[in-house]
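Shown here is a partial selection of chains from the complex, left in place.
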Amino acid sequence: MVRIDGRDYDELRDVKIIRNYLKHPQGSVLIEMGNTKVICTAMIDDKVPPFLKGTNTGWITAEYSMIPGSTVHRKFRDSTRGKVEGRSQEIQRLIGRSLRGVIDLNLIGEKTIWIDCDVIQADGGTRTASITGGFVALVDAVNWLYKKGEIKQIPISNFVSAVSVGIVDNSPILDLCFDEDYRASVDMNVVMTDDNQFIEIQGTGEKSTFSKDELYKLLNLAEKGNEKLVSKQKEVLGNISKLIGKDKEGEVHG
Amino acid sequence: MVRIDGRDYDELRDVKIIRNYLKHPQGSVLIEMGNTKVICTAMIDDKVPPFLKGTNTGWITAEYSMIPGSTVHRKFRDSTRGKVEGRSQEIQRLIGRSLRGVIDLNLIGEKTIWIDCDVIQADGGTRTASITGGFVALVDAVNWLYKKGEIKQIPISNFVSAVSVGIVDNSPILDLCFDEDYRASVDMNVVMTDDNQFIEIQGTGEKSTFSKDELYKLLNLAEKGNEKLVSKQKEVLGNISKLIGKDKEGEVHG
Amino acid sequence: MVRIDGRDYDELRDVKIIRNYLKHPQGSVLIEMGNTKVICTAMIDDKVPPFLKGTNTGWITAEYSMIPGSTVHRKFRDSTRGKVEGRSQEIQRLIGRSLRGVIDLNLIGEKTIWIDCDVIQADGGTRTASITGGFVALVDAVNWLYKKGEIKQIPISNFVSAVSVGIVDNSPILDLCFDEDYRASVDMNVVMTDDNQFIEIQGTGEKSTFSKDELYKLLNLAEKGNEKLVSKQKEVLGNISKLIGKDKEGEVHG
């Protein structure tokens, strides 16, 4: 099978992660997966949602949006429509759950870390890029707290990344671009940690159903892709990487 | 492992499906999975969404809601809050996708079938009960069209059911009630057809991550549960069951 | 005059009130008036609206909604439209006023009792059924407080029920079903207590005006209907009925 952009079936698109992309947030990256480009920021707020007040526990909340110029046909703003569309809500709930899965929120105190993922160019895989990039922004924001002395360790137990896999023309492939995604009969997003555990799996037979055998093949591809994404995250985070999952041998966070 | 209600790890709760539960809709069931009770209706409308106008193709759209008295702490109405909350949107998108996966919408003409799932009592598994019950209501509505002579066959290729599985106290279990769901470290909803194919898998490590091995065990449980649910659907649908997937050997729908 | 369902002009439809219909609310009933079916729940919340904070007084608030499958043509959800429609607001204000009319809210402390009326099948008279059924749910919720020792008496002074009357084909009739309601020239809802006092009267000349004489005939019919409804309430409430209006000879509540 020949892919539209010449990639092998198990090959990621070019990945770029630029840290400190913006001036104001405590963490901010521009992540590019081929033509997909997402600005991920992490900002710290000294308030928590009502259900956490007085618990000495923090929170991570994520928001996801696409700018109107990010798509082929102009994307209408949720603000103009007066509500956040279902798809965006689903994605931001996924991002939040994925990142909360590897951080011990008891250790950051009553703070909310806002993860904002603003897609500036979309070519498939924007939600998985948001998780992969959002993780790096989160680490930078938590590290900012650590350097200021507000927390005593980086309470993050694992690296988290996400990638899409799917079945196109009966072949399982890794990291679908928009044209592939559009033609896929099965589409799956897989969020994993750096020790090959799953945080979330969402697979849908968009145009047909799929068998257990096909599922296993897709999961193997996702594993391979996520390993490479974590390598990239480690590369750009440099020395900070070593502070993550520090106490894994001892008590496990999260 | 002893479950809270004495069930075996691979045992469903009592399932009841009452057809023709309401007088007005073309299809309507009350489905009970233990204490979880959902009214699922299917109503036919002669309009389609704008993107389908002139295509001679139909549509299925689903809405999901909980009445305020369905939960321990009163559930606030979305109508009072002025918007449908993220969780409901996610669920109704899932129900719609699952049912659209087995029907050939080209064969019903420009009609919308509204699937409404109103939870009147919640004890875990409301979204999977909505799919299992919604499928039966859908069949009744499509059969209503068939009996009226508006369509020449029942264009449904497969039975669809859904069940939750999860890991509680390190044990994989089938069909979680609310108390189990609350304590689960991993929670997964699996939508399948009667020929053991997947339509949708959504698995989340709520409190911890999970391995490939654990995933496989959960999928096996889900397979077992869905087989029983399809048997129940066939039982309540009686002879109509035989009209489903009729032409499978020939051209496949959906 | 022969009525569509063979009833006499002054005859109610079959009335059923099933108490403890749902598991979670403090009070819950399914009320059926012929084909009209409404789930009425009463749930206690330890907060009051801002205007009552610090007054040691409670509140009753009612919400009314129809599930989409309750009507012949699918009822659109208010939540999807983003606002509660005028008719629903009018009805829920009426239910709240009617029930607040017979309870001494000073005696329940700073609590809100939420009355939720969810119509699952509509065939005329849903608002009056909501009041009649909502009253029983309210009694059960207040009795729950009483049995828990949180209040020293049942501070409810009277039974409350409601019924519709109207003029169809120039004849006054009791308890209109949908087809009658649709054809009525005058339509009136009458909320009364068990000592034949009025709490609320709402009469509208939908298709023509009406004279004082006609009005008086309608009120007499309503009186007769409400007497029977209160009997039914007393029957299903059994011994609890005796706790209502206890201190009427002494200081009057409400």
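Per-chain numbering from 1; labels A, B and C assigned in written order.
Here, contacts are C-beta pairs under 8 Å (C-beta built on N, C-alpha and C of every residue); 3 or more make two chains touch, one makes a residue touch a chain.
These numbers come from a predicted model, not from an experiment.
Colleague: Assuming 3 chains are placed, give the number of copies in the entire complex as this structure defines it.
Modeller: Copies in the complete complex: 6.
FYI, only the chains that are shown with their structure count from here on.
Colleague: What's the chain with its C-alpha centre farthest out from subunit B?
Modeller: With centres defined by C-alpha atoms, farthest from subunit B sits C.
Colleague: Could you tell me which chain's Cα centre is nearest to the average position of every protein Cα atom shown?
Modeller: Closest to the centre of all protein C-alpha atoms: chain B.
Colleague: What is the size of the turn, to the nearest 5°, that moves the C-alpha atoms of subunit A onto the matching ones in subunit C?
Modeller: 120
Colleague: Measuring centre to centre with CA averages, how many angstrom lie between subunit B and subunit C?
Modeller: 34
Colleague: With chain centres defined as C-alpha means, what is the inter-centre distance between subunit A and subunit C in Å?
Modeller: 51
Colleague: Mind checking the centre-to-centre distance between subunit A and subunit B? Centres are C-alpha means, answer in whole Å.
Modeller: Their C-alpha centroids are separated by 29 Å.
Colleague: Would you mind listing the residues of subunit A that make contact with two or more other chains?
Modeller: 83
Colleague: So in the complex, the part of subunit B that touches subunit C is made up of which residues?
Modeller: Going by the criterion above, the answer is residues 22-25, 28, 35, 39, 41, 43, 45, 63, 65, 67-72, 74, 77-84, 114, 116, 118, 120-123.
Colleague: In their complex, what parts of subunit A are in touch with subunit B?
Modeller: Of all residues in subunit A, those touching subunit B are 83-84, 86-87, 89-90, 92-93, 97, 101, 158, 188, 193, 196-206, 208-212, 215, 219, 254.
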